[in-house]
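In this view, the complex is presented without one of its protein chains, the others remaining in place.
Moving on, here comes chain A:
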Amino acid sequence: MAKKAKTRIINVRLLSMAMTGYFYTFTRPRTALPMSMIKYDPIIRRRVLFLEQKRKGNK
């Protein structure tokens, strides 16, 4: 049986680098570069760096 085709668009999680556990989710094309951006973290109430979480396995 043929393998199920991978979706072109994936959901990614951008994790706060302030170690609060806060995250934003975005969608991006699978082939694009991993995302990173400065956004607001409501837990410490500041704008901090958010980096994309590494995805597990072949997901």
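We adopt the following convention: a residue touches a chain if its C-beta (ideal position, glycine included) is under 8 Å from a C-beta of that chain, and two chains touch if they have at least 3 such contacts; residues count from 1.
Keep this in mind: contacts and distances are computed from a predicted model.
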The complex's invisible chain, by UniProt name, from "RRP15-like protein", "Immediate early response 3-interacting protein 1", "Cell cycle checkpoint protein RAD1" or "Large ribosomal subunit protein mL59 domain-containing protein": "Large ribosomal subunit protein mL59 domain-containing protein"
Contact set of chain A toward the excluded chain (per top definition): 15, 17-20, 33-38, 44, 46, 48-49, 51-54
